[in-house]
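Yeah, one chain of the complex is gone here, protein chain that is, but the others are all in their spots.
Chain nomenclature is as follows: A, B and C, assigned in order of appearance, with residue numbering initiated at 1 for each chain independently.
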Amino acid sequence: LSDLLDPLFTTEKMRELFSGRARLQAMLDFEAALARAQAKCSLIPAAAVAAIAAQCDAALYDIDALARATAQAGNPAIPLVKALTERVAGDDSNAARYVHWGATSQDAMDTGLVLQLRAALALIQVDLVRLSDALARLAHTHAATPLAGRTWLQQATPVTFGLKAAGWLSAVERHRQRVHALRATVLVVQFGGATGTLAALGAQGPDVAAALADELGLALPDLPWHAHRDRVAEVATTLGLVTGSLGKIARDVSLLMQTEVAEAFEPSAPGRGGSSTLPHKRNPVSSAAVLAAALRVPALVSVMLTAMVQEHERGLGGWHAEWDTLPEIATLTAGALAHVVATMEGLDVDAARMAVNLDISHGMILAEAVTMALAERIGKPHAHERIERACRAGVAEGRTLRAVLSDDPVVSAHLTAADLDRLLDPRRYTGQARWFIDRVLSVRPRDR
Amino acid sequence: LSDLLDPLFTTEKMRELFSGRARLQAMLDFEAALARAQAKCSLIPAAAVAAIAAQCDAALYDIDALARATAQAGNPAIPLVKALTERVAGDDSNAARYVHWGATSQDAMDTGLVLQLRAALALIQVDLVRLSDALARLAHTHAATPLAGRTWLQQATPVTFGLKAAGWLSAVERHRQRVHALRATVLVVQFGGATGTLAALGAQGPDVAAALADELGLALPDLPWHAHRDRVAEVATTLGLVTGSLGKIARDVSLLMQTEVAEAFEPSAPGRGGSSTLPHKRNPVSSAAVLAAALRVPALVSVMLTAMVQEHERGLGGWHAEWDTLPEIATLTAGALAHVVATMEGLDVDAARMAVNLDISHGMILAEAVTMALAERIGKPHAHERIERACRAGVAEGRTLRAVLSDDPVVSAHLTAADLDRLLDPRRYTGQARWFIDRVLSVRPRDR
Amino acid sequence: LSDLLDPLFTTEKMRELFSGRARLQAMLDFEAALARAQAKCSLIPAAAVAAIAAQCDAALYDIDALARATAQAGNPAIPLVKALTERVAGDDSNAARYVHWGATSQDAMDTGLVLQLRAALALIQVDLVRLSDALARLAHTHAATPLAGRTWLQQATPVTFGLKAAGWLSAVERHRQRVHALRATVLVVQFGGATGTLAALGAQGPDVAAALADELGLALPDLPWHAHRDRVAEVATTLGLVTGSLGKIARDVSLLMQTEVAEAFEPSAPGRGGSSTLPHKRNPVSSAAVLAAALRVPALVSVMLTAMVQEHERGLGGWHAEWDTLPEIATLTAGALAHVVATMEGLDVDAARMAVNLDISHGMILAEAVTMALAERIGKPHAHERIERACRAGVAEGRTLRAVLSDDPVVSAHLTAADLDRLLDPRRYTGQARWFIDRVLSVRPRDR
Partner (left out) sequence: LSDLLDPLFTTEKMRELFSGRARLQAMLDFEAALARAQAKCSLIPAAAVAAIAAQCDAALYDIDALARATAQAGNPAIPLVKALTERVAGDDSNAARYVHWGATSQDAMDTGLVLQLRAALALIQVDLVRLSDALARLAHTHAATPLAGRTWLQQATPVTFGLKAAGWLSAVERHRQRVHALRATVLVVQFGGATGTLAALGAQGPDVAAALADELGLALPDLPWHAHRDRVAEVATTLGLVTGSLGKIARDVSLLMQTEVAEAFEPSAPGRGGSSTLPHKRNPVSSAAVLAAALRVPALVSVMLTAMVQEHERGLGGWHAEWDTLPEIATLTAGALAHVVATMEGLDVDAARMAVNLDISHGMILAEAVTMALAERIGKPHAHERIERACRAGVAEGRTLRAVLSDDPVVSAHLTAADLDRLLDPRRYTGQARWFIDRVLSVRPRDR
């Protein structure tokens, strides 16, 4: 659907990995490996392997013809196996007898999918590491760069930009671990034959299954999982979690880029973020693409979960619903990740503007600092009430918090002018920002 | 993503309608119409129109280059307008001044989308009419063909297959009306310029807007709707409702096709529904594709609804999330609809098997008939309890309900053997099936 | 689940309307009406009506006991009818024979639901009208109050606050029409008996059905719709569209309330929007609740659509999935709507701050105005390039657009100082704001 939009929403590598051609190749890789495994187990003649393997190249097949046949057959493995058998037969009619021996179409499709997912998760990991590195640099560099902390979209108390980056980084590190852990669960072969009993292979089923897994570098699961989709659904949920965090980062960046805030910006480049009519704008193009992914992926995850309700030994409709959905999740996640990587590797941080914005509340962003200091003397309820009154007065009269407090006899009785100067300096009220940053940085793996 | 799967899940026409090429053409149609409208209003020279219109052919553009530029610009209209302007300038530098005059990229994209949706809804309507016709024929033909009515997946009381078809038909007719009503809401032009004020056009904004709408055969909305997406979201929800009903039909068909039920079948054809390993199977291929759509579309609808939260005058991310999502909804709906049309036009109904299956409960499917007759004599609670006991006895002893009831003195006191024969004939217990069928058939428009 | 949170997320009236008690009452209203309708048709003795109706008061039933029985029976109508029958029998054993005569549990539940929805839609309509009125006042009052139009979260060109309100209003008016139109589709009786044939009523089915519909003030559908859920699903999608627009409004308000923007605010009140630690904050509490609804409702809509795939004559699981979901959609929509009504009826608009913010781009927000004026002289491409360069220079040198343009000989050759003053006045570049506002206001119904 989206030849025009793919470069905005995904990466070329990930898109390529889930192309129709790549899907065919992954199934053909299964078929070739199956032949090798069965020859190893002496189930089929060694001579048949080369004849079969020679035809296991997706470039040999007419994808449009297969697509049309898929519409009749109900899945692409059926016409592919038929075409493969015909090609092998053209070369070696004896070998053709052994194509797809004992397997079912879903064995080829699911194992092929697992092979695609192995490559996809590797791509995701590479970019998570790049993102982690970029964020670690930002956390380190800006560990002491103060800016307004914002809650409910209101300035609250100061933070540092390094702390903000460390928060993003911490989530990214958790996602790295999730994706890593996922590999152990999902990288398993699918091989069960018609209803998951391997009956067609007689006594040799276990040996062939083990040899097949070995050929493909995949684990052998306890039993075939044709209608048990938690593994592939977990790929979806894990990538959904990743995309959620990417969306959070993009939302932050786009809010920081607002004309009225202007504290950090996506990197600029010719032709990037310009408007067709407004020459002065700097649109958060990457953030828009990431936010779009963060809106789309959760719904696609819900499809994968709803589709888990698959009937009996192999399901109807649920399995079919996965075929485009999981690739779409992977490609959107990859695209969002690439955008955030590029943004963070080239983020344009305006520390001066951050300092300016810390001032626009006339010191009220530090109300808590004064409240806590005062609370140590007169108790939190009274302190809270006193400072709240001062803030209201300041807003009403257009005066700074500093000015209002200086006039307050209760405050003056407990806090000196120097106390107020110190308390109202945002750089001095960033709490444990550095400690938190160090904790996050320290858990990153040194050596990758 | 899905060159291999598109013929299974969508129709060629609908897929074509939402191709990258078609999307470009729709935007170019907007640009050409805008030039004509502005010339009509004497805002731009009449001479410029031909020069602009001559370049408004999507075949002239390099879609891959535009796609790459889209990734930088954030939407495809920006590079398209740039390329269009360059092409016009190559031919007539004066005309190039007037390309896209006073418009914003979203004007082109949204109006282009509306043009695509107009064509898409027309395709949907055509197939809804075909489906309605096919279902009307089934309702008419099988008005008196009894089969087991099933609730909670349990046989309950008899219905007729015509009534079943009439139920499907009734929903389809409501959808026809929904799609029809939708056209009035959604077929409006988008034209507002940068922030929806048409400020760049000075006093001529209203005239140009009206002329533009006229050129395109679209209505003029009360004001631009860049960040108000209920119209396009309603296309999504309406098609979501359609797909839900199609999924219901497909579920019914696939259940009827079960080996153990075998009452109705999707039409068969060479290469259709065969299994790669099981020569005797008849897979419900169309139902699978439809059920997959019925799992996928609702989530895509939720994306369109979530994406309605678009910021200020033109949003960030929400709008972008729509671009692939709405076309995906339309193409999946079209595919599901085409499958159900084909299924219903060629449905293979086995009335004999329906009759056989009506018998497998040993008459208990007519327990209600006897209960109601008995209830008229001894009250519903007692009748219900009596027949429930008879059913339990029948099940336990492997006897028919008829046999157990004949032995029951209370029943015999109130119902004769002839009564029982009549009450236990499923053809006589289909209630108002025909009246309902007639009601449904009577509200269909005669003339289309 | 949410006794603690309901007042934040819904209204008391709507919550009451979907309480367990109200659900029981709606089903009992069906049972009473059914008895009256059947007496009217002489199917049951007139004397039975009073005995049955006397027990059709939800206050008479033990809701916890019914809830426990529901867990066994699979739906609440089954134990309710049982309890009702027992109560009637205690009073009049003959009347007890006629309770729920010929009906199925889903008849009671669905018709009960329709009665609840009738009241719910009426509540929604009342608040949509209130919101429409409040927005119309804002659109009128602030028709000429300029503020920055913002696209992609960047200042673009000026708009007026009245235009912003008119955009919200236009969507609200469309929703009023949608909700109104919905009533004709959804306010129909459900009455079909076990499998939708009304077989248990013999020849009197049609008369009873018509009388029942008449008793309840509902329309009689063409046939029973037990497993055809498009009507109730359309309630969900329609409310989903409403909530999407409410979310858009809340997003706008929360962005306007940002400390750095501060142009409009939710009404304040004691205890409202305060922070437990930050005395100076003014949290957008209503917007938060509305945005939460706008995140939750779309997913709930997808449940209703996915659940449409219901098997045969009455479904399994899909129907059950609706029971809490549709009420949740209605209550969340009502809560969001009430928040937006309150916000708009008391919105605190700071026109002075809007004016200040229009200035922070040093005039660049009016770059388009100058571009278009210049374009009339030197063509759009050249003008666009010239002004883009000026904007970049202004940003780099920290000068206003006015200052940079005054130094540009090309600009000076075409535009006088007075031209520039006029072009750079935001009040003069709000285009057709007023025309659009008038169009929106003019289509509102005068008399409600």
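Everything that follows uses one rule, which is that contacts are C-beta pairs under 8 Å (C-beta built on N, C-alpha and C of every residue); 3 or more make two chains touch, one makes a residue touch a chain.
Here the structure is a predicted model, which means the values were calculated and not measured.
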Of A:76, A:167, A:273 or A:335, which one is in contact with the hidden chain? A:167
Spell out the interface residues on chain C facing the chain that's missing from view. 1-9, 15, 18-20, 23-24, 63-64, 66-74, 76-79, 81-82, 100, 103-105, 193-194, 200, 250, 254, 269, 271-278, 283-285, 287-292, 294-296, 299-300, 302-303, 306-307, 316-318, 320-321, 323-325, 327-328, 331
List the chain A residues touching the unshown chain? 74, 85, 89, 93-94, 96-99, 101-102, 104, 149-153, 156-159, 163-164, 166-168, 170-171, 174-175, 178, 181, 185, 193-201, 205-206, 221-231, 233-234, 237-238, 240-241, 243-245, 247-248, 250-252, 255, 291, 294-295, 297-299, 301-306, 308-316, 368-369, 372, 375, 379-381, 429-433, 435-437, 439-440, 443
Interface with the undisplayed chain - residues on chain B: 148, 150-157, 254-255, 257-261, 274-275, 277-284, 288, 299, 302, 306, 357, 360-361, 364-365, 367-368, 371, 384, 387-388, 391, 395, 401
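The rule we apply is simple: only the chains that are shown with their structure count from here on.
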What topology does the chain touch graph have (line, ring, star, complete, other)? complete
Over half shared or under half: which fits the residue numbers at the contact of copies chain A and chain C, same or different? same
In whole angstrom, what separates the CA-based centres of chain B and chain C? 24
Could you list the positions in chain C whose residues touch two or more of the other chains? 150-153, 156-157, 255, 299, 302, 306, 368
